[in-house]
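Omission of a single protein chain aside, the complex is shown with its protein chains in their original locations.
So that you can tell them apart, the chains are marked A, B and C in the order they are listed, and the count of residues begins at 1 in each.
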Amino acid sequence: MYIYETQIRVRYNETDRMGYLHHSIYAAYFEIARTEMMRNLGITYRDLEDSGIILPVYELNISFRQPAFYDDELTVKSILTMIPVIRLIIKYEVFNHDRQILCTATSTNVFVNALNRKPVRAPETVLEKFNPFFD
Amino acid sequence: MYIYETQIRVRYNETDRMGYLHHSIYAAYFEIARTEMMRNLGITYRDLEDSGIILPVYELNISFRQPAFYDDELTVKSILTMIPVIRLIIKYEVFNHDRQILCTATSTNVFVNALNRKPVRAPETVLEKFNPFFD
Amino acid sequence: MYIYETQIRVRYNETDRMGYLHHSIYAAYFEIARTEMMRNLGITYRDLEDSGIILPVYELNISFRQPAFYDDELTVKSILTMIPVIRLIIKYEVFNHDRQILCTATSTNVFVNALNRKPVRAPETVLEKFNPFFD
Partner (left out) sequence: MYIYETQIRVRYNETDRMGYLHHSIYAAYFEIARTEMMRNLGITYRDLEDSGIILPVYELNISFRQPAFYDDELTVKSILTMIPVIRLIIKYEVFNHDRQILCTATSTNVFVNALNRKPVRAPETVLEKFNPFFD
């Protein structure tokens, strides 16, 4: 299992007239959390794309429990329970500053060849970074 | 059952470096589809909010099958299978111009009192607009 | 002189906690207005890009006079006073439903070769669409 936490502060333009962080923004936050989780393992998502592998989102399920507000410093906890050989499945938990849980979610991304848009196996250089956490 | 279709054209700023409509934008498109479905029944979401009832999203599940691209004119089909007494549950299907299915989703919104943020029953004026479609 | 008007309805996620259309969204609205102005002349911006010419924004000046609100149906008036040979300079006026002016702006885009990112002259096929309005 591999767990990583990312801090994200709610921006003004991300709020809506209810005063809430708009629910569509969470998908962007999960993407940041995913990228930072990978960066922390030494994998740069930009380099991965430049090497010809893209990681489009295949499924996204979100439960919104409590709203987040402007300027809140949120923690996005990313939990990886399986080595991402074909699919990258991540569970997320979003907390506010008082460690109150606001949102939970699960995303599935697939490794895809950028040229022919066909699914591929994750590169070995990526897998070996995850290996130490799963055995 | 009540079905409504909304047309939305993909904006330039909604695309990403893969050339795809970014997946976070679908949540905003579903919100537009929801609003237009209600407007078509004579319910203005803005008036509903001004009357003290808000409709935050409680759950959102999305499956992305095929990407959408810049300037695509998408059709978002909203399907309502139950009268929204406490919760508004909508299924969505997104099609491109060739009627190829790109994305399916389900959203759950709850009727909430804007002041005390407690769940409430949908107003009768709202329910009576939906009634003719369900019996 | 060539003038074109586009209708855009303010989306929920485009509002902020002040209840206003967030000021950063106007740039996206001007882009839509620009695209629709060109489409009305028979120029598809997507086709232009696919032919190897991009039109990045070089300058954008905006004056915000009055706020726009959720669900407002805005009119963006685009005014072109010169044939866009090297630069596409457009003035915008944004009105609400009561024809009250909310915002004025000017944008400058440059025609650029997508491969070498060098400025180029607008294609003849583009210029000949604008010609009838300027003489």
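We adopt the following convention: a contact is a pair of C-beta atoms (placed from the backbone, for glycine too) under 8 Å apart; a residue touches a chain by one contact, two chains touch by 3 or more.
Being a predicted model, the structure only gives us computed values, none of them experimental.
Contacts of the undisplayed chain with visible chains (whole complex): A, B, C.
Along chain A, the points of touch with the absent chain fall at residues 11-13, 27-28, 31-32, 35, 44-46, 70-71.
Residues of chain B that touch the chain left out of view are 12-13, 15-17, 19, 22, 24, 69-70. Against the chain not shown here, chain C presents residues 17-18, 20, 23-25, 27-28, 31, 49, 54, 56-64, 67.
Convention: only the chains that are shown with their structure count from here on.
Note on chain A versus chain B: their Cα superposition corresponds to a rotation of 180 degrees, in steps of 5. Nearest to the common centre of all protein CA atoms is the CA centroid of chain B. Between the Cα centres of chain B and chain C there is a gap of 28 Å.
A separation of 24 Å divides the Cα centre of chain A from that of chain B. Chain C has residues 12-13, 70 in contact with two or more other chains.
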